[in-house]
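I'd like to ask you about the structure that follows.
Heads up, one of the protein chains got dropped from this complex, but the rest are sitting where they should.
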Amino acid sequence: MTIAYLEAIRLALGESLDEDPRVFLYGQDIAGAFGGAFKVTKGIAERHQDRVLNSPISEDAMAGIAIGAALEGMRPVIEFQFADFATIAFNQFVNHAATIHWRTGRSCPFVARLPVGGTPGGGPFHSQMPESWLSHHPGLVVVAPATVADAYFMLKDAIACLDPVMFCEHKYLYYHLKADFDKTRAEHLPLGAAAIRRGGGDCTIISYSGMVHEALRAAEILSRDHDLDCEVIDLRCLRPLDTETILNSVARTGRVVVATESWPFGGVAAEVLALVSSEGFSHLDAPPRRLCALDTPIPFHPDLFAAHHPDAERIADVVLETMAF
Amino acid sequence: MTIAYLEAIRLALGESLDEDPRVFLYGQDIAGAFGGAFKVTKGIAERHQDRVLNSPISEDAMAGIAIGAALEGMRPVIEFQFADFATIAFNQFVNHAATIHWRTGRSCPFVARLPVGGTPGGGPFHSQMPESWLSHHPGLVVVAPATVADAYFMLKDAIACLDPVMFCEHKYLYYHLKADFDKTRAEHLPLGAAAIRRGGGDCTIISYSGMVHEALRAAEILSRDHDLDCEVIDLRCLRPLDTETILNSVARTGRVVVATESWPFGGVAAEVLALVSSEGFSHLDAPPRRLCALDTPIPFHPDLFAAHHPDAERIADVVLETMAF
Amino acid sequence: MKPQPQKLPSIASPKASDPASINDLRVRHLRWMILARALDDRMCKLKAQNLVPGSVFTGRGQEAFSAAGGMLLRPGDVFAPLIRDQAGRLAFGETIIDVVRTCMGKRTSSMRGRDGNIHRGNIDLGLLPMISHLGAMVSVVVGMLMARRFQGKLVGNDLCVGMASIGDGGMNAGALHEAVNAAAVEKLPMVLLVANNQVAYSTFNDRTYACKDLVDRAAGYGFNGQSCDGTDAAACLAAIGDAVARARRGEGPQMVVATLLRLAGHGLHDPADYITPELKSRFGDCIQLDSNTLKIQGVLSEQDIERLWEDARTLISAAVEQAQTEPDPDPGQETWNAYAEPDLKKVRT
Partner (left out) sequence: MKPQPQKLPSIASPKASDPASINDLRVRHLRWMILARALDDRMCKLKAQNLVPGSVFTGRGQEAFSAAGGMLLRPGDVFAPLIRDQAGRLAFGETIIDVVRTCMGKRTSSMRGRDGNIHRGNIDLGLLPMISHLGAMVSVVVGMLMARRFQGKLVGNDLCVGMASIGDGGMNAGALHEAVNAAAVEKLPMVLLVANNQVAYSTFNDRTYACKDLVDRAAGYGFNGQSCDGTDAAACLAAIGDAVARARRGEGPQMVVATLLRLAGHGLHDPADYITPELKSRFGDCIQLDSNTLKIQGVLSEQDIERLWEDARTLISAAVEQAQTEPDPDPGQETWNAYAEPDLKKVRT
């Protein structure tokens, strides 16, 4: 069966509602026949009218409500219309949800679904990646699926997880990414594991979310045009990081390029570079490099957006520079 | 004249109010004889009753008001009672203040004073360092003075700066740090420059804010007990980073340890490691290392706090490990 | 690039006491409503022609309320519009050409292609470029008014006014609450226009608030509150006119809540089939209603009204034609720098 990334999310949500009476969905415009700004809950909302509720435009309260319901034994899944609006819930996330387990020993299991990432014409406030500011404070799990199967399995694992999970789903992939999908497939990676999407010994390209597909394209370009064999790691889970998979790969390749569509400063790419340089130093044959979005707000005009946003060609260029070191 | 770090801030604020009718102060409990939770505005508030105003407990509005007043030609300085409460203003800071110049070409000059950092017994919500989540988004200047003179000069420079400046002032230094202070001193470093607080050729210790004093103590221990000559860099300005001073120092020493009291993941320490490993790789004789706070909320009990918080002895240990590489 | 004021057939500024001038006011009001509707319609067409990169939102059905707000302001006032305020924006001084340029993402637009569509603004004119986060603009207006007070400009009994728009949905954002409360504490000449169009995107009022009427919130903030029928042009002018006059006289913050219906989807992409025929039947179209009234009252003839539409379309077409010839932004010429002071290592003198 071929389904889109968004359909995989819908499937996981629908099944969770079907199977687990503790699960409810809360967010703006998700209820009824409308089914959400991106139509993720379309169909399933009508099947579960009592557990798919529209919220007011009150993101701080949405997060607080998720915390409270989680403490009372529910498994809330809250939808932000765009990840950009999760800034309003920042305090509840980092100061409240993230601290409950450590302070009280109680777990606070909920999922915040965050439509992330850029699309041409989206502009500064509908395109952002929130994973950097969500992952600095200890206590939140931050994941960013890049594939159809991950969208499904990781969402189910996120709902099962005892910690608050920030589920970053990429808007561009919603309808653009389609894949054969077999949900009965027995083994899938656990929530916290990175995936090696392509094996290779020359250079490790590390990425997550939408940028994984550019990383894979870059690896193809490099293979086709430069006879280079790149390993592509999809981090999947950003907090906690699968440091083992990263360091093992770098030990094999000696070279690493991290590609993200976030801003560079203090982002996950910086964290990965800090990791490989401090803990994998002896393996490095060349400086670890990062390629991120340009360091300005995200531009509205598609031409500016294209220049702002890393792509396969530019990733390949950085790999070539790394190889030439 | 010997004054405390807090008095230097008060002096800078008072003079700014005296000299520049565009400056006004806005924040909780700063007005009148009371003069703020930490007494920073004590004395000066009474002298400038019309331009030192108490705000409601509305941090988002405080930030929005600063933006609006800045756009109308004022130079607002807003005080957060604790930096921990600036999470509430996160959206106005990163989505509004930070984007105005790039979107419209207009500048948005205001200062947000953020009392940061841990003290024993402060607990999870009165001890945090906000610089990581303030510096990821492009558009905000983030500074963190560590000395009495910097508290004064950097605050004046921050008020003069055309961009929104997040002024992170360390609560522990408020009264604990006293120094001889001569405000007529002709030359002081510009806002964006890092300071070399101690020269040395063996290893570069990079720090900022309260942790600079631990870094200096560590350098002394290492000199006294291990005959090591460490260079200590006080970053002063975190966003933008003075990459030149950092890279030049590492080029001389070949070794670097970054010490901060923030959490490790995606923090400024990670950014510095990413910088030195990607751009100063050939200079490195050992893995760059970071020593940050432990990766949990900040504990209340002083014994737990002491274990959570890096100190000179632990910085010295990491330097020794680096030297032994 | 400063936007050029558009040339509209001039109608003298009326005095409220003069009955003839009331008609002038009503005619100007209708003209802004029509211009906004025609411009919104044209933007929808441009989007269909693939000439607009981002989303298109229209103010269909809300023109009477929005235009009244913008018209009753004057140079030196501040206006923070939202996504359905094409009418108010134009009436306050936004140029047609900037609307078209911004929506097309042109380098010549006030946002230079960096930001688009409804995020445009012109701070020099007092027209704030909104960020998307609902409620966030209101405290900025508070800050602007406080600045003017500090500067000694808020004295006398003919104060400048800060106006901000919000919807039934945005009224529930924490940012809105904090800002409105701060305006009240500071007793500022702020006018909050609440367009209760029954829905926030697809969510009806019963899921966004539970008071009887949003105007009930005014007393809780210490605002003077009043309601009006947002489909009735004269009622909008009267209510906002009164609120603005009170604010100018120094009577402090004002809230005007209009009841009306969004007569389109949330954005152009939204068929809005959740709006039932029953609901639709309860609300008229302010432009149709006002046109009829003015005809019945003998203020305008059918031809006059037709001419207002034609004039509007002519102005818009000219702007579209011009904008289409203008350059897109060039990534290679961008500085890609978010700071007003990119070099902080320069010594300050």
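Should a chain be cited, it is by its letter among A, B and C, assigned in written order, with residues numbered from 1 in that chain.
Rule of thumb we're sticking to: contacts are C-beta pairs under 8 Å (C-beta built on N, C-alpha and C of every residue); 3 or more make two chains touch, one makes a residue touch a chain.
Just so it is clear, the model here is predicted, and its values are computed rather than measured.
Put simply, the missing chain touches A, B, C once the whole complex is considered. Across A:C237, A:V250, A:A269 or A:A286, the residue that sits in touch with the chain not pictured is A:C237.
Screening C:F92, C:F150 or C:Y209 against the full complex identifies C:Y209 as the residue touching the chain left out. Touching the missing chain, out of A:S16, A:S58, A:T87 or A:T322, is residue A:S58. Touching the chain that is not shown, out of A:T99, A:S207, A:S278 or A:T322: A:T99 (per the contact rule at the top).
Although one chain is not drawn, its touching partners on chain C can still be listed: residues 172-178, 181, 184-185, 187, 206-212, 216-222, 252.
Residues of chain A that touch the chain left out of view are 21, 24, 50-51, 55-56, 58-74, 76, 91-92, 95-96, 98-99, 101-109, 138-139, 141, 157, 160-163, 190-193, 237, 240, 242, 244. Summarising the interface, chain B meets the missing chain with residues 28-29, 31-34, 37, 53-58, 60-61, 82, 84-85, 87-88, 120-126, 294-297, 299-304, 306-308.
To be clear about the criterion, only the chains that are shown with their structure count from here on.
Ranked by how far their CA centres sit from the centre of chain A, the chains are topped by C. Centroids of chain A and chain C (each the mean of its C-alpha atoms) stand 37 Å apart. Separating the centre of chain A from that of chain B, both taken as means of CA atoms, is a distance of 31 Å. Of all residues in chain A, those that touch two or more other chains are 84, 87-88, 124-125, 295-297.
Listed for chain C are residues 111, 114-115, 119, 131-133, 174-175, 337-338, each touching two or more other chains.
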